[in-house]
Each structure stands twice: as structure tokens, then as C-alpha cells.
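Note sheet for the following structure.
Only one protein chain is missing; all other protein chains are in place.
Let's look at chain A:
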Amino acid sequence: MMNKRKFGLALTSVLAAGALLGACGTNDKEEKGKDKDEPAKGAETTENGGDQFTLAMVTDVGGIDDKSFNQSAWEGVQAFGKDNGLSKGEGFDYLQSKSEADFDTNLNNLLRRDFDLIFGVGYIMADALGEVAEQNPNRNFVMIDSELDAPNVAAVLFKEQEGSFLAGVAAAKMTKTNKIGFVGGMDIPVINRFHAGFIAGAKAVNPDIEIQVNYTGAFDKADLGKLAANNMYSSGVDIIFHAAGGTGNGVFSEAKERKKKDADANIWVIGVDADQYDEGKVDDETNITLTSMLKGVDKAVIDLATKAKEGNFPGGEELVYGLKEEGVKLADSRGAIPEDVQKVIDEYTEKIANGEIEVPDNVSDKDKK
């Protein structure tokens, strides 16, 4: 009795909602979707399908404003769109993922809107993108930050360890306490590359330096980043390099608070992925961002979009952007790094770029503690 009632109720509300929404629905969207399912006759590649070359990207769970690689990728997409006279929505767009389960849907949604090139950002998306790419062999994809072996996917990887090496050099040269810190997000291969490079760089210029390491286990928990930074600064660390996405914002806020309390404190943060100079602003005169390890996701995006537009899409290839390709580098320090230190950094840059120094891309478990 009770159950019957509930069922009726469920049914009615679904129908009511249906009537309500169905009434305002026109089906142009769906029809548009159908067009796309049928591959254009004659045209083997979809690049030639539309009159304009269009592109779109799916973020990972960090979101479009993560001040990190999602944002950087989006900046690349926007820049390409602007240069090619595209409009947002039609010519270029992004979709955000709130969880891993959203990847598949977001990728498919973009496919249905007939974008010529679709970017998946973040290593966690590799499986989802691989599956979608296999189901749509006539469409082109770019996988950013992970390997992915498929004929219609170009995989983009960065040598984070090389840029981080330079960050390590800068930190080891600039520290006054001989103690520097590394705050990582999750303990995963990408972040290990940052970690490994940072240690190698610091030890290269100062073998006796003490490096504190803290993996917070998360990319979206600023409170954990703040706590980690607090512990490090309290124990005498004066420069922290973070590779922790949103968690790193906590490192910045801790550093800024300390700088505000004591303007003479020698406290610095090295940002990651994008130029995080604005994050380090204490007031108009003071800034605690020493520099940032830039990951040229935007550059890679523009690079690949341009290639694809010209019909040279490197499907099935793995593109690695290192110091040599200017895929990673240090941001302008705006005077925070003195010239003599900069000179050392430049020397190492050259050595790495021409292969004289090979930077390790992983750390032993012992170093993670």
C-alpha cells in the first residue's frame, strides 16, 4: 500500500517534470548532434568538415581557475582562438570535470559539438580519453600530461624535473638558513618529477643543504598546504617550492602572513605551472614569490592546434617539452633573484638544454620523508 503510493508519486513527479521541461524544449541541439555522428561524406578528416578550425578542452578536477595547468591550457586555447578570430562557445570552449566520472561525458559532449581538436588536461584523464579516442577513430585528441598510445591522439609530456632543477638551484643559492622545503600534492609520478628535479638542483650547488619534504596528499586543500608551510617556516626553512595546485595556495597565504607580521623576514615561495607572481603579493611593494617554475601548457596547446590546423596533426606521437623546447622554464623573478644567482641558473639551463646534465625524474622513497 505504502509502496504503491510512493511509486505513483515517483512516476507522477517524473512525468510532471517531463511535461514542464519538454514544453520549453526545441530539438535543434539534438539534431545538431546527429549531424556530427555521421562522418562528413568524402572528407576523411574532420578538420576539413567545418569552415573554421575549432578546438575545445576538458579540465581535470582542478577546474579552469586552478592557477595552474588547467588554467594555463585554457589560456593557450583562448590565445589560439583570438589569433584565429574564433568566438567562445562556437569556435573554442571548455568543460569542467568535478569527478573522474565526468571525463567521459565531457569528452563526448565536446565531440558532439563538432570541435576539430579536443584536449584532455591532466594525467588522470588518460584512460577515459583513450577509450573515447578508440570509439571515435576519425577525431583528433591531445592528451596533456600523460602518455597515451593511440593513432589519433598526440600525447604531450613535460620535463618538469628540468624546470624544477633550476628552481632548486635558485632556492639553494638564495637560502640564508641552508634549509629549503618542497610541498607536493599527491605522491604520484608527475609530482615526483618536480621533487626529483628540485632536490637535484639544490644539491648541485650546495650538497649539504637540508631539504624538507611534505606530500599533502591533495591538490585542493589549501589548509593542508598552509599547515605544511607553517611547519617548515617554523623550523627554519626560508624558501618553499610547491607543486600542489590549489593546496599550494595555502603555502602562499602562510608565507604572506609571516611577511606581513615581520617585513624583514626572509621568506619566499616558488610557484608552479603558471606565473604565480600575483599570488605572492603582500602589498604594493612586497612580494614573496621568488619565481615560478613555468610549465608551458599554453605554448604546447597553441603549438599543437597550429599543427593540426595546418593538417600536420602529430597523431600517435609523444611530444616531450623540456628546457630545450622551452616547455619548462623559470618565470621572470622581477628582481627577486639577483644577477649573480641568475647567472648560475643560466649556466645550468644551458647545460641541461644541451644534454650535459641529465636530471633524474624520480626520487627514492627515502627522500620523500
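The working rule: contacts are C-beta pairs under 8 Å (C-beta built on N, C-alpha and C of every residue); 3 or more make two chains touch, one makes a residue touch a chain; residues count from 1.
Throughout what follows, contacts and distances are computed from a predicted model.
Note on the omitted subunit: UniProt lists it as "ABC transporter permease protein YufP", one of the names in "Sarcosine oxidase, delta subunit family", "Heme exporter protein B", "ABC transporter permease protein YufP" or "NADH-quinone oxidoreductase subunit M".
The residue touching the chain not shown here, chosen from A:113, A:173, A:259 or A:295, is A:113.
The chain that is not drawn here is touched, among residues A:151, A:217, A:311 or A:338, by A:217. Shown as candidates are A:75, A:187 or A:257; the residue that touches the absent chain is A:187. Although one chain is hidden here, its contacts on chain A can still be listed: residues 2-3, 5-10, 12-14, 16-18, 20-22, 24-26, 29-30, 33, 61, 63, 89, 95-96, 98-102, 104-106, 108-110, 113, 123-124, 127, 132, 135, 185-189, 217-221.
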